[in-house]
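Before any comments, here is the structure.
Of the protein chains in this complex, one is absent; all others appear in place.
Order as written gives the chain letters A and B; numbering starts at 1 within each chain.
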Amino acid sequence: MANKTAVQATINGEDVEFLCEPHQSLLEVLRDVLRLTGTKEGCNNGNCGACNVILDGVLVNSCLVLGVEAQGKRITTIEGIAPPHGLHPLQQKFLEHAALQCGICTPGFIISAKALLDHNPHPSEHEVRHWLAGNLCRCTGYDKIVRAVLDAADVMAVEVSK
Amino acid sequence: MASVWIPSLLRDLTGGIVEFRVSGDTVNDLLNTLDERYPGLRARLCDKDAIRPNIALVIDGLRCQKGLRERVAANSEVHFVPAISGGNLNNKSDLCRMS
Partner (left out) sequence: METPVAEQAKATEVSVEERHYNIIGTRPIRHDGADKVTGKALYGADVRLNGMLYGKVLRSPHAHARILSIDVSRALALPGVKAVVTSADLATLDSVVSRVGEGAVNWRYLSNNILASDKVLYHGHAVAAVAATSLNAANEALNLIDVQYEPLPCVITAVQAMRPGAPILLQELRTNELGARGEIPTNIASHDQNMRGDLERGFAEAAVIVEREFTTGIVHQGYIEPHTATAVWGTDDQITIWTSTQGAHDARRQVAEVLQLPVSRIKVIPMEIGGGFGGKTVIYLEPVAALLSWKSGNRPVQVTMSRFEVFAGTGPTSSSVIKVKMGSASDGRITAAQVTMAYAAGAFPGSPVGGAMSVILNAYRMENVQIDGYDVVTNTPRVAAYRAPGGTNAAFASESVIDELACKLGIDPLEMRRINGAKEGDRRVDGPLIRRIGYLETVEKARASAHYQSPLPAPSTPGLKVGRGVASGWWGNWPGGTSSVSVIVNNDGTVNLIEGSTDIGGSRVAMAMQLAETLGLQAADIKPMVVDTDSVGYNDVTAGSRTTYSTGIAVHKAGLSIIQQMRERAAQLWDVESASVDYADGVISSKDNHIGFKELARKVGDGDGNVVASISISPNGDGVALATHIVDVEVDEETGKVQILRYTAVQDVGTAIHPAYVEGQIQGGAAQGIGWALNEEYVYDQQGRLLNGSLLDYRIPTALDLPMIEAVIVEVPNPTHPFGVRGVGEVPIVPPAGAVANAIANATGVRMTVLPMSPQHVLEALWTQGNERV
């Protein structure tokens, strides 16, 4: 039986400490150890994006990161996207545009879109599609998702310029 | 009298006739009447007290749920259409148990 490692990380702005076994992925840690079930498992081998989180500013598939690799890192999950009250513009626009149907891929898309807009605040449609190609959705055909992200980008640009 | 349309695989039983005008209040009545003239016809469409699960009952263009108990009007058209999918019938069929 493997020994557990103590890991310290900052998740959604809060310092946390957890125990995990060497083989456990960050996805498993988030969902089963920390009970942050907003991040989803769709394939467990880096092909669907449902497990996306932001790790030290970089978009990653948490199923491809080991729990022990989170040591000393800053992690953002879907639970950390909304402000204390209300919704993030991305979340709001997803709702307004009906950019979700079953919703299982939505956390991954919102994390992924946030990572895009964090470093490219004015993406074109093609840039949005290219960036989101790592997030699979089976319900929507992506049309309304792309519209929601472009609309959120406009709103966020206005807020920045205020 | 309602009209009952015979699925093509059963037309050898009816001598090739496709459509029958039959009197009766329910689908059960219609099939019993037809079976008197063409023995074995009812058994092809039904298993004891129910229409076989791989057959959909369509009356006047409406998908009907009550099976043999479904009532018909004087000028209704009754069709037996393949259901989307059927299991395989080996021994016996069983009414949908909604408990």
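Criterion: a residue touches a chain if its C-beta (ideal position, glycine included) is under 8 Å from a C-beta of that chain, and two chains touch if they have at least 3 such contacts.
For clarity, every value in this text was computed on a predicted model and none was experimentally measured.
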Worksheet item: Of the listed residues A:Leu26, A:Ala115 or A:Val128, which contacts the missing chain in the full complex?
Response: A:Val128
Discussion item. Need a quick check: the contact residues on chain A for the chain that isn't drawn.
Written reply: 1, 21, 23, 28, 31-32, 35-45, 47-48, 50, 77-79, 81-82, 87, 91, 94-98, 100-107, 110, 128-130, 132-147
Item to complete: Provide the residue numbers of chain B that touch the chain removed from this figure.
Response: 5, 7-10, 18, 43-45, 52-55, 58-66, 70-73, 76-77, 79, 81-99
